[in-house]
Structure formats: C-alpha cells, structure tokens
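Removed: one protein chain of the complex. Kept in place: all other protein chains.
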Amino acid sequence: MGALHAQNAAANSRLDLAWVADAKLPAAEELASRFGASSCSPEALIADPAVRGIIIASSSDALLGLTLAAAKAGKTVFVEKPLSLSVEQLQTARRTIGPGAPPVFVAFNRRFDPSFKSLRDRLLAGEIGEIETLHLINHDPQAPSLAFVPRSGGLFRDFTVHDFDTARWILGEEIVELFAWASCLIDPGIGELGDVDTAKLFLKTGSGRLCMISNSRRSGYGYDQRIEAFGSKGSLRVDNPAQSAVTRWDGGGVMGDRFFGQFQTRYADAYRLEMDHFADLLAGDTGPATSLDSAIAALRLADAAEESVKTGAPVNLSAGEASS
Amino acid sequence: MGALHAQNAAANSRLDLAWVADAKLPAAEELASRFGASSCSPEALIADPAVRGIIIASSSDALLGLTLAAAKAGKTVFVEKPLSLSVEQLQTARRTIGPGAPPVFVAFNRRFDPSFKSLRDRLLAGEIGEIETLHLINHDPQAPSLAFVPRSGGLFRDFTVHDFDTARWILGEEIVELFAWASCLIDPGIGELGDVDTAKLFLKTGSGRLCMISNSRRSGYGYDQRIEAFGSKGSLRVDNPAQSAVTRWDGGGVMGDRFFGQFQTRYADAYRLEMDHFADLLAGDTGPATSLDSAIAALRLADAAEESVKTGAPVNLSAGEASS
Amino acid sequence: MGALHAQNAAANSRLDLAWVADAKLPAAEELASRFGASSCSPEALIADPAVRGIIIASSSDALLGLTLAAAKAGKTVFVEKPLSLSVEQLQTARRTIGPGAPPVFVAFNRRFDPSFKSLRDRLLAGEIGEIETLHLINHDPQAPSLAFVPRSGGLFRDFTVHDFDTARWILGEEIVELFAWASCLIDPGIGELGDVDTAKLFLKTGSGRLCMISNSRRSGYGYDQRIEAFGSKGSLRVDNPAQSAVTRWDGGGVMGDRFFGQFQTRYADAYRLEMDHFADLLAGDTGPATSLDSAIAALRLADAAEESVKTGAPVNLSAGEASS
Partner (left out) sequence: MGALHAQNAAANSRLDLAWVADAKLPAAEELASRFGASSCSPEALIADPAVRGIIIASSSDALLGLTLAAAKAGKTVFVEKPLSLSVEQLQTARRTIGPGAPPVFVAFNRRFDPSFKSLRDRLLAGEIGEIETLHLINHDPQAPSLAFVPRSGGLFRDFTVHDFDTARWILGEEIVELFAWASCLIDPGIGELGDVDTAKLFLKTGSGRLCMISNSRRSGYGYDQRIEAFGSKGSLRVDNPAQSAVTRWDGGGVMGDRFFGQFQTRYADAYRLEMDHFADLLAGDTGPATSLDSAIAALRLADAAEESVKTGAPVNLSAGEASS
C-alpha cells in the first residue's frame, strides 16, 4: 500500500511528495528514488516542521502509534483503515488528539470508488425515492494466508468493517440492531485459528431500514463487491467492473472478461481519489470523509457481529456515537 | 389461472382437454367454447369415470376440498400452490389420500422456469463445485390489493413459500434453522391488517449451507426474481429476463427494456412446462416434482418465519419430514 | 416447418386445424393425429369448400404452384418465403391472382419477432428522431448442407432476402442503390457450387439513408441476428437473445448462456405471431404484413446484389414497385 499511495501522491499535481519514511531505510530509499523524493526514518519525518501531512501505511499494529505521533506533531494524517482493532483504543485516541487538531483521515476505499459514490449521490438526489433496503455483497477473490489470520482481528474487524462503513454511509442512519451468522466453509485452517470465512448479516436502522451483508473470503472469480439499493421508486445498483470491455462469443456462450483480482487495479480510481481528498484536507477545503468517528462506529458493529455469532441472537446497539 | 392452464392444456398435444368445470356454469361454458371442450359442474367432472386427471385452479379456500374429492375419485391432480395455509390440514390430507393414490402435483411455478431449472441442473452437474451459499431475491412488481391480504395467509405463507420451496430444491437439503426480519415499509394498510410487506430471511441447512431470502411486495420495476448460488469454484446466477431484446442508447445512458410485470408472461414457459409435467404424470413416467410433502415442508418454514418475527430470535427446525 | 406451423395453428384458439395435407399420405396422417386433425392430399384440401385458409410449407419448388392453386380456389394463403426465386415468376403470379383475391401472406419471420417489431414501433414513435443509418447483422449458426446449395437460389435469394425485407420495413423507403461484396470464406464446397457464404452490402434509400448488411453462413456461436438503428437522437438496437437467463462467474470470466442454435426456438414467438396474423387475415381484420409485393421487392434486391458482385460496382434501382 505504501508504494501505491506514494505513486498517487507523486502523480497528484496538488501534492509534493518530499519524503518516503520507513524504519528499514533501504526500503525507503528504493521507493523514494522512484519518485524523486528523499528518504528518512518515521521519527525524522514527524519531526520535520516543513512537513504538513503524512500518509501512514505501515503494518497494522503500528498504525495507531504513528497516527498519534503525527497528530501530536500537528500533521494532517491519512491512515489506512482499520487503524486499530479496539474500539476502546480508538476512543482513547480520539480524546488524546482532541477536537482542535488537524484532521485524521481513516481511508475506507469504498467511499472513493466512483461507482459506489455515484450510487450514493443519485440516491441522495432522490432517483429511487426513499431507500428502504440495502444489499451489500462483499466477496474477496481468495482467502488470505493463514499467517495473516491471527493478527487480522477476525473477519468482521478486518473485512466486514468495510461494509459496516458503507452501510452507514449509504443508509445515512445509525444501525440499531444487528444479527450475524458465520461459518467456516472455505478453509478449515481459518476455523482452527478461531476465525470464520463466510458470513451473512442483517442490520436495521432506527427508522426501520433493512440491510443485508454477504461476506466470503473466496469467490473463485475475482472481486465481487456489489451494492443493491432498493427504494420506493426503483433500485440503484453497482455491478462488478470487468477487466476490459472485450467479450467472446463462441459455441460455449457469451464470455465477458474477468472481474478484477487485485485490489490495486479494482480500486485504482478509489486510491487516486483518496489522495485527492487528502489534498483537499491539506488545503482546508473540507473535513475528512471518514474520521476516527467513522472508524469507531464501524468497529462497534464488528464487535456486535462477533457477539451475535457467539450468542446466536440479534444484538441491540445504542445509536450512541456521532459520525461523519 | 384457470384460463391460462386451460390454454396450455389445450395446446399440449399429449393432453385432451375434454371438460371445463366451474360452480358458475356460464363461466365454464365461455372458457370451454374457446378450446373446443365441454362444460360441467365440478361434481360432474369428478364423477366422470372417463376423466383421468383434473387441474384445480379455484379460489384458495376451495383448493383442498376439491383436491381431496378428486384424489378420492382416483384422479391424478394438478393443483395450484399453496393448496392450504395450515400444515396440520395438509398432513391430514396426506394421510387421507394415502400412499397408493394417483399423484397430487402441487404446482410451484419456479421449479419449471427454464432458467431456474437450468441453474439447478448445472449446479448438480458440478459446474461451480459444491454450493455453499444461496441468495434468493423475490420482489413482486406491486403490492396486492388490500382485499386479498386477510385471506392470503400473510407474506410468508402466500409469497415466501415460493422461496422456501426453491431453497429446499436448490440446496438439496432440509433447513434446520431460520431467522426472519420483517416490516411494513410499502403500504401502511398492509400493516393495519396485521401483515408485513418486506422481509429478509436467513436459512441454514444441516451441513451448514447458508441461504438469504429477500422479499418485497413492491419493486416498482416489475418481477425481480433472481438466484445467486455461490460454490467453491464460482457462482451460477439467474438474472431477470427483459420483455424484449431492444435497447436504446441516448444522452441519458443505455436503456434496456422493462422486466416483466405480469406473472402470465414472466412465467409463461414455466406454466407450459408444468402442463407438460402433468402429461408426464398421467403417462406414469415420473412422480410429481412437488408433492404434498413439498407443500408441507415449505409451509412449515413459513410458520417458523412467522414465529421468528414474533420472538425476534432464530427458530430451530427438526429436519423431520421427508420431501420430494 | 409444416409440423411447427401445424402445432401453432392447433394451439391458436382462433383457428381450427381441420386437415393436414401431404402428397405422402402417411406423413400427413402422422402429423394430423398429433393435433386431432384429419389427413388428405393437397388436391383434396384445395378442393374442400369448407376450408377457408391454407398454410403452405412444402419444398421450395412446389410453393408457388400450390399458392396459385389455393388462391384460385379462393383460399386465404399463408406461404413460406421466398415463394419463388424468380422476380418474373412472382410478377406473373401477382397478375394471375389479381387484386380482388383473398390475401396471400408470404411469411418473413423477422417481421414477427417481438424485439424486431418493438424496435420498429419505437422508431416510428420517434424515440430516436429520424432514422439515418441502419445496420443489419445476419449470421447463421452453421452453413447449410452442400446438397441444399444448388436449389437455394444462392446466398442473396435464400438468406439476404430476409435482410432486404427487414431493411425496407424498417427504413420505410425503397432502396435506390446497392453495392455488394461477397466471397467464400467458410466452406470451399459452397464456392465450387458457384455460391458465396459471406457478404457485406450497402443500401441507399431515395432520401439518402444508408443501410449496411453483414451476412455469414456460419457464426460458430448460434443465431447472430441483430439490428442497430441510428437516428438523430440516439440508437435503437436488438441484441441476440440467449437461451436462458443463467450466467456463470468463474476464474475464466463471466459466461452468459449460448444464443439460439435452431430457428424453431430462436423464432418460436415469431412463428406463433405469424399464425396469429393469419387468424387476423381470415377474420378480415387486416391485409397481409408481407404480400407478394414485398416478396417481389426483396427478390429484386437479391438480383441487384448478384449483379453488383458480378460487376464490382454499385447498382442503381428504379424505386419502381409499390409494396406493403
């Protein structure tokens, strides 16, 4: 992710990629040289008063510490989701950073996908009347390595967290009830590590809107990440983009191209637009599309999903926290 | 439905539509004359020893009585689902008719839709490996008249019953657990009559397969009845057929034709093939695709869904009953 | 074709299929018995004063003779295209039959395909403004047997004749200029018999509208028969219908079902609607959608195409003949 964000920062004419930092300096040097930047340690970067913003894409367990250090130094922060796997930690971080600090943007890539964004814009414009129910399909091309599973936080915190954020963003309301079923249908090794690889979830908002989420760690056919929004006057939907517009017609039928198999290409536009949003933040044009508040709200739903699976019953959530 | 079945029976070269029966004789006469058949009362029809099979498409509350009378008279029966809204009544009917009697075919139209059937055939042929999860979307074009609601048996017995049958048919296993959420989002009048118009349901089979059902009494865009089956090697799916293959490209975008708005056209092929199945039954070539057993199994799930909505909790089902 | 038309006539509640006639009586008997009709010789059929209409689907070289005999006997006639391969013969037949006779309906199946018809209706309704250019793709699933080629009349009279009729029908104007290129790219055996299997044609109407026709005797992927109509405000198009609404997603891509491989299924609806049109003709509700005039106009274009290929130059046509 670091290399990808560096590429997008370098290509963005509103940003000046000055430094690439890494605890392992040779790695920083290699990447920096590709984009005409200099290299340094994370500490040096944070200490540099000329630096106005920092993009953090480290290993998961270092994200929060770096974010706090950067925020304390008055930098505007772009940090990869989920930032932390603990609601409590995030709440503490929010208090530590405080309301007057420069913005912390926790990047949820779905919000920047042009099709997902267009669906939401058209929904808000009233194209299908009021939204009533929402279906989110989120199936990854293939299961992660077993080495990643123990530090992932589990399916809900690592993966479904995207859908929790998307659901809140599109429904425009807090979730008040959640029910989840999960099982291990794909890789028994995931089950042995105490995690699940397949889940179906129901969410309900305060006004009675219903949301269904389908998760799978392995589709067998690339990224399957679709939205179906049903309203009083029709439906708006995002289908999976194909890798090209080429189709073959032969004796077997009509063969369209594959869906994307790599997040770098599936979400290439989203990552570019995230970087543009970071330029907006630095320019002071707007607040972060997804703040610590959003990250906390999504993570609370992940906790609730884990509880629902454990108890086999729906979980009530106090609408509680504000969000962006 | 009577006229539609009469048309298909008359057009089927393996069947000889001899009589059209109706308690209101002029209605029977009118319909009979269209197809070169004679007219009579239901009683006379059942009493005629030359008649080998009877197609029953009366009002809902008369279906079971006519079925029992026809079966008792040794006729092969084609009867519209749901036949009855009471599991107990159907179980009694099954005992009354007994195992040696001519077949009773309870017509669930989805099983005869060529696309739905092709999906199941290809699934059984192993095209996507083992099925793991199943999504059934079943949204009707528009809500029924309020007059129909009180005698419908409620959303689950009248409407979701199709999906319960489809789920059992495609998953090839009994459902052992069910969770349902329902609300009245479309027509408050339906709520005042004690019914719901929108529902999301989860089903689980003994081997851990998951099924999600989405129901709406009103789509705003015609029949939305799709299947998504996810397996270990990919996905098989049925999309909504359009009314024609015409598309318009203009400044607003790419406009495909509407989905079907009438069950007579949406399921025209299915109704023809149901009639062909009836001809198979009369020829002794096969047993009924959907028997009283299937109707009972589907109705038990409807009862469970109603219970789940009432208690707000999942319902366990004994795998119990055999089925066809 | 005879069996197909008999099936549709029998299933049409406005028609009474009384006789099936064939010079080979056992064939007639077999077919008649399937539909509860009687069998007889063609002569007997034509002589029967109770018979009001006759459907003629004989071998190509007998079509015209039977049509003339039936018309002379005062019958309304439904006859398969092309009826004759000679413009002169058709003109003579038209004079022989005369203006006062019951209608002769020369069946061009494309005009009755619901999607083709819907495209034309929407075009006439002004959905894309005035039509400017028209593309007709007409590729058959596979090349005909070499035995058929010598008596086919050649690609233009046997096959392109459909497109000539469709072009006149959709453009709503006579063709005044035509250019054709043809070659034998598929089966050298066709070339040895003096015919071609691949052609591209340009047609121009009096008002300057342009039409492009693409013909191939073998697609390798089923019926490829599409229309693209371009107007001042957009485009209307008919895509190929698939055999089912089933799609498979797997590692290879998105696989839709095959296009149709048999005219009986590709044009099943068209043949049913042709028969309904015949019922309209018998009821006196309308004139024939495609009369001898249409058949003559289409055949004249086939002659011109053959000439253009021979000379390598465009051919001018006098707008001449009226048409329906």
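Think of it as A, B and C in the order they're written, each chain with its own count starting at 1.
To be clear about the criterion, a contact is a pair of C-beta atoms (placed from the backbone, for glycine too) under 8 Å apart; a residue touches a chain by one contact, two chains touch by 3 or more.
If you're wondering where the values come from, they're calculated on a predicted model, not measured in any experiment.
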Among B:15, B:182 or B:242, which one is in touch with the chain left out? B:242
Which residue, C:208, C:251 or C:287, contacts the hidden chain when the whole complex is considered? C:208
Across the whole complex, the chain not displayed is touched by chain B residues 219-221, 224, 242, 249-259
Interface residues of chain C (partner: the chain not displayed): 128, 132-133, 135, 139, 179, 181, 183, 185-186, 198, 200, 202, 204, 208-210, 212, 214, 216, 219-221, 224, 230-235, 312-314
Residues from chain A at the interface with the omitted partner, ascending: 7, 10-11, 13, 16, 34-36, 114-115, 118-119, 122, 127-128, 233-241, 244-251, 257
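Keep in mind that, in the parts below, only the chains that are shown with their structure count from here on.
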Name the chain with the Cα centroid closest to the overall protein Cα centroid. B
I'd like the Å distance between the centres of chain A and chain C, where a centre is the mean of that chain's Cα atoms. 57
Using the touch definition from the top, which residues of chain A touch two or more other chains? 219-221, 224
